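Heads up, one of the protein chains got dropped from this complex, but the rest are sitting where they should.
Every chain is named by a letter (A and B) in the order it is written, and numbering of its residues begins at 1.
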Amino acid sequence: MNSLFLVRAVAFNSFSESVRNRFFTLFAVFAFTAVYASVLAGVMAVDQESRVLADFGLALIELTALAYALFGASSALLKEAETKTIYLVFSRPVPRWAYLAGKLGGALLTAGLMLLIMAAMHLSLLAFRGFGPPPFYAWALAGTFLKLAVIVSFAFFVSLFSTSAVSTLVISSIMWTLGHFASEARFLAERLPGLKGTAVSVFLWLIPNLQLFNARDAAGAAAAPGPAVLLPAAAWVAASFLGSLWLLSRKEF
Amino acid sequence: MYNYLRDTTLAAALLAWAAGGFLARGYASPFPPPSEMRVPAAGAAGDMLALASGSRRLFADLWFIRLLQYYGSREFHGEEEAGNGEHRHGEHENYGAGDYPLFFPMARHVLEVDPAFTAAGLYGAACLAFNMQRGEEARALISFALGYNPKEWKYLTMLAAIGYSRSGNAAAVAETIAPILKDPDCPVMLKQLAAFLNKKAGNYAAAAAIYADIAATSRDEAYVKNAVKELKKLAGTRLPPRGGSRR
Partner (left out) sequence: MTAPAVAFSGVEKTYKRPRLLGAEYNTAVKGLSFEVRPGEVTGLLGLNGAGKTTIMKLITGLLFPTAGRVSVFGHSPADVAAKARVGFLPELPYFPPQVKPAAALAYYGRLSGLSGAELSLAVGSSMHRTGLEPHAGKRISEFSKGMLQRLGLAQALLHKPDLLVLDEPVSGLDPLAIHDIRALLAGLNAEGRAIFLSSHSISEVEKLASRVLIMVRGALAATVTRAQWEASPGGLEKLFVEAVK
């Protein structure tokens, strides 16, 4: 049997279930309200309204998509085990790697759709206020998606050994925060003397530097991300996937 | 065999994670390090959030709005006020003149969070140099921003304009800042300053063109009203040819 066919079946089922779930709509409504509420800040910025609306919208889009994706990723495998749905899957000729790849693919597809829907809302707001999308818009969304891919796959990994969805959510959120602090932390580590500095540098090596993908912040700066950032993103996603597979292959249900 | 596969999977996972770190090692942050950030006590939490969520631009926007609100508030000493307690937006000569002791740290903080926020840099420097006559602080602000955007021609241009301003050469200031006026990042107050300087120098056509631009593009009602008023005034003036003002 073609394993890719199985991956696709699991991914589309996972995607379809997530999109049908009321949380998807709730998050979309929240995003709509939050994005449109940023008009107030835009008005306060007077002639910088377009910049403020773009920045507020992109940040809200990212944080809402992050909350939604982490919420889904931290409970995806746990829920299937609790409801015994996983019995119906693993009692069939479905390799565990194919199931995992499908679930991760489904989670990323859903996060991608969520991003697109929120981007459409945001662009409609910009158009309503008489602005077009800023030139870095597509890059900003792509960067957000890469961040989500890294953190969602990490959440899958954590969910396979953590005791609850909440602890997965917390651990993944900490990783998200550390990922954004990586550059600042590296700067501080360089100033620490001797062994302390080395220890912190080694620790930082383990933190995925999410600033690499932060195109919405780097857009105005000299170092907007290039296509090369896909490589570290792919490496971190692959690492989390393989780590999850290692745990899942040992797991009993 | 099964255990061997599992162990290989774990080894591959660790290798891939390390590869991610290796591939990302060359990344250099375009932003000021934490040691450069002179965070006001009330803003520390916000700055932490800005860094933690990768939202420097957003928080720079918020700091900029606070700066606008601060500078837009009434000063009680030595400031010429309009009847309603707001700044006068009519003539530029006394516009925004006041102490505003927090203006420089607040403007600098916007750039500490996002040094690529050119409009904020230009606005801050222009207010300091041309409204408050604090050229040194304006230079310091632009120099800080230039440290992170050394090729930003608008900052370099502004630096030159500040120099002319200190030597009292208003016409040179107007001519120097002229290219910035066409840029979308140009703050409207700088446009108004340019219009005012041109008008003062008798270059009415250039002043009218700038006022017309303000009236057409700005979202600040006060500036728009003033521009319309000035345009009406200029319509009653016999306009000399463009560029004739510098003689």
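Here is the rule we go by: a contact is a pair of C-beta atoms (placed from the backbone, for glycine too) under 8 Å apart; a residue touches a chain by one contact, two chains touch by 3 or more.
From a predicted model like this one, the values you see are computed outputs, not experimental measurements.
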Displayed chains contacted by the hidden chain, counting the whole assembly: A
Contact with the hidden chain (one of A:Val94, A:Ala111 or A:Leu204): A:Val94
Residue of A:Ala9, A:Val39, A:Leu109 or A:Ala234 in touch with the missing chain, whole complex considered: A:Ala9
Contacts of subunit A with the absent chain, listed as residue ranges: 1, 5-6, 9-10, 13, 17, 20-21, 83-85, 87-95, 252-253
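Note that in this section only the chains that are shown with their structure count from here on.
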Where subunit A and subunit B are represented by their mean Cα positions, the distance between them in whole Å: 33
Touch list for subunit A against partner subunit B, complex: 41, 44-49, 51-52, 55-56, 59, 62-63, 147, 177, 180-181, 183-184, 187-188, 205-206, 208-212, 214, 216-223, 231-233, 235-236, 238-243, 245-246, 249-250
Residue ranges of subunit B in contact with subunit A within the complex: 5-6, 9-10, 12-21, 23-24, 27-31, 33-35, 51-58, 61-62, 64-65, 68-69, 114-120, 148-149, 151, 187-188, 218-220
